[in-house]
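Some notes on the structure that comes next.
Here the complex is missing one protein chain, while the rest keep their positions.
Which chain is which? They are A and B, in the order written, and residues in each are numbered from 1.
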Amino acid sequence: MNFSYTILIPLIPLTVFLLLGIFNKKIKPAVSGYIGVFGLLASATISFYTAYQYFFVSAKVDGVYQTFVEKTVWMNFTETLHIDMGILIDPISVMMLLVVSTVSLMVHIYSRGYMKGDEGYTKFFAFLSLFTFSMYGLVLATNLFQIYIFWELVGVSSYLLIGYYYTKPSAVAAAKKAFIVTRFADLGFLIGILIMSYYTGTFDFETLNNPEGSAILNWASTSFMGLSAITWALILIFIGGAGKSAMLPFHIWLPDAMEGPTPVSALIHAATMVVAGIYLVARLFPMFYFVENGFALNIVAYVGAISALFAAIIAITQTDIKRVLAFSTMSQLGYMMLALGVSGYDGHHGVGYMASMFHLFTHAMFKALLFLGAGSVIHAVHSNYLKDMGGLRKYMPITNITFLIAALAIAGIPPFAGFFSKDEILVAAYEHNKLIYYIGVFVAGLTAFYIFRIYFGIFWGKDKEYEHKPKESPLSMTFPLLFLALMSIIGGFVPFSEFVTPDKSGFEAHLNYPLAAIAVGVGLIGIILAWVFYKKENSLADTFANAFGPFYKWASDKFYFDEIYLFVAKKILFKRVSAPIAWFDKKVVDGTMEGIGNKTVLISKKIKGMQSGKVQDYAFAFISGVVVLAIVFIYIWTN
Amino acid sequence: MIEGISIYEILALTSILFFIGVYGFITRKNLISILISVELILNASVVNFVVINKYLYPDMLQGVYFSLFIIAVAAAETALAVSIIINLYRQISSVEVKDTETMKY
Partner (left out) sequence: MDILSLFITIPIITVLALVFTKGLKKARLVAMVGSVIQLGMAINLVFAYFKEKAVDDAIMVFTRDVVWYEKFNIHYSIGVDGVSVALLLLTAIVVLAGVFISWKMNDLPKEFFIALIVLSIGVYGFFISIDLFTLFVFFEIAVIPMYLLIGIWGTGPKEYSAMKLTLMLMGASAILLVGILGIYFNSNADGGALTFNILEIAQVNIPFEAQKIFFPLVFIGFAVISALFPFHTWSPDGHSSAPTAVSMLHAGVLMKLGGYGIFRVAMYLLPEGTLHWSWFFIILATIGVIYGAFSAIKQTDLKYINAYSSVSHLGMVLFALLMLNKTAWNGAILQSLSHGFMTALFFALIGMIYGRTNTRDIYKLGGLLKVIPFISVIYVIVGLASLGLPGLSGFVAEMNIFVGAFQHEDMFYRVSTIIVVSAIVVTAVYILRAAGIMLMGPVKNEAYLDLPKVTWYEKTGILLLLIPIVGMGVAPLWLSDMIMESLQPFIQGVL
């Protein structure tokens, strides 16, 4: 079976980007919107076709999904080490193609309504296309370096899109922060790649991931500070993934990234780019699992669990709805990491891996839906803050219903999509590590609580005094909502375990009824609490918040992570490193050079006095010279 | 040829005269004094010429002739120098060396 046509999937958005980017001024906004949407429609069609071909027609040999690779050399490092560009088709990349295509297409359609009248309309679509291209490239990458290349490209697209409203200082700052924080994490990724390639001699995923291959079997051959060098490489690579996926402690950029236009938040910071870290770990899953008996994988699990818990707590306290959703995203990403971390490799043991990918898939749908719904609300009331919203269900029925569906999905209420994927994650966690399981269940409850807190806050409660009467968004915005709502309802029924497993052979997954019941129960408790607190405006929530005292304050200040970073960046790096270096350069290094120059001038000034122009001085010098010479000569002659 | 006085004594005298002239030339601040010192140097050399001629080569006259030349040149030089000094005095009302320093530029 030949999948080489999939190369078109990234190339179409790239063409659209170049077209819109270069002829930015010459294309009418309306036209550029259509170019963007239809370009992506073409890509999406090919993606769906690929998925159909792959999963249902031809890719299964002896019950195992085959991997298809097509690549060409892009640059040579040494005789053996080279960067290839190509496409790799296997279950997770095809699954990701579906996710990216679907969400990106919906966001493109949605943006036509949301961005209407914006002066950078064409630019916006150009950036969206650039992002989509980079994301496709990342998903289809055949080797570590290719994934790194596109990893950086999605980073820069994210930078450009967060800073889209570039006249707003907060947006500029947020964009910069996002880029630099992820860049810092990417430093780990890059060093990880370097270590990995040095000890294994390859960048190729296929070679690396082969359980019988030398990369995995020889992990113990080198060690550094008590761990295998390969484990270090994996940990560093995971740091890169943690940066992109906003895991603790690299999460600080994600909430600020909400400064970008809402469709961007939905696409990049909820559904696709932020899952790149999950995807990266999943991509290297055999390595993570086999090397050093999964030492690195344990780290993944704990980082995921702690991030999930941490973000869920903060999400409760935020008042900006997009920030709530951002922390919610972070929490769910932690869930996915956690699932990967507790997964096994073969057969039914791979349930965590499968669940992680499943959750990635369903989460992309309902989180994009939540964001787009929030965008629709923001579009109507021109504010991001909960305090400016209330009672919107009367004005925006479609948004209300779709938002509710998404909220139920994320809260894990059957039969919505989130229920199924979350259940699998909890099953995997339960089988592997009880502590992580308890954290997972607790987070599930918190999730239900905070999401319904904003749901009730936005759509129920009292009407606020709106300047303009809020009205339902246009069809271009509601269509994506409806579509994604549909996906959030039916997405859970996809038999994921047959398609996406670590050993690519598929297994039969069953619901674990007791665990499912517990999860649903916790979710319901969360919803009920939210209903009690926020359905009608009352002081109960405040009383409760006060009861937690300083803890509530910490949480609403995001546990001061931003302040710590700011302190390190501003006070330490800028004031204590950069400024002294600049001073040192000016005074010491340049001073030395200058000093040499000045000393020369000084000496020259001193010597200059000898050339006084006084004949008497010259005569003195002359005669002294004669005398000295005479003495010397006499001395020589007499000896 | 003077009885009782050897060439060494006369040469010692002229050397002393010469170095007095050199000393004066280097240390004097007044242009006239410098000029006088130069004269001393010249006179020392003139005496040398004559004495060496007389003591070592009595049958020759070149030394004496040269001393005459030197006296003539010295006279001309003195005339020139004094005229410069007088002009200088008219310009700056001084014949001190330190006041003429600006000329070096």
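What we mean here is this: contacts are C-beta pairs under 8 Å (C-beta built on N, C-alpha and C of every residue); 3 or more make two chains touch, one makes a residue touch a chain.
Just so it is clear, the structure is predicted and the values come from calculations on it, not from any experiment.
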item: Omitted chain - touching chains that are shown; value: A
item: Of A:60, A:116, A:183 or A:535, the one touching the omitted chain in the full complex; value: A:183
item: Contact partner of the left-out chain, one of A:152, A:204, A:256 or A:292; value: A:152
item: Omitted-chain contact residue, chosen from A:568, A:589, A:603 or A:626; value: A:589
item: Chain not shown, touching residues in chain A; value: 73-78, 81, 83, 145, 148-150, 152-153, 156, 159, 163, 166-169, 172-173, 175-176, 179-180, 183-184, 186-187, 190-191, 194-195, 197-198, 573-574, 577-579, 581-582, 585, 589-590, 592-594, 597
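Everything below uses one rule, namely that only the chains that are shown with their structure count from here on.
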item: For chain A paired with chain B, centre-to-centre distance based on mean C-alpha positions, whole Å; value: 99
item: Chain B residues touching chain A - in the complex, by the definition given at the top; value: 22, 25-28, 34, 97, 101, 103-105
item: Residues on chain A engaged by chain B in the complex (per definition of touch); value: 612-614, 616, 619-620, 623
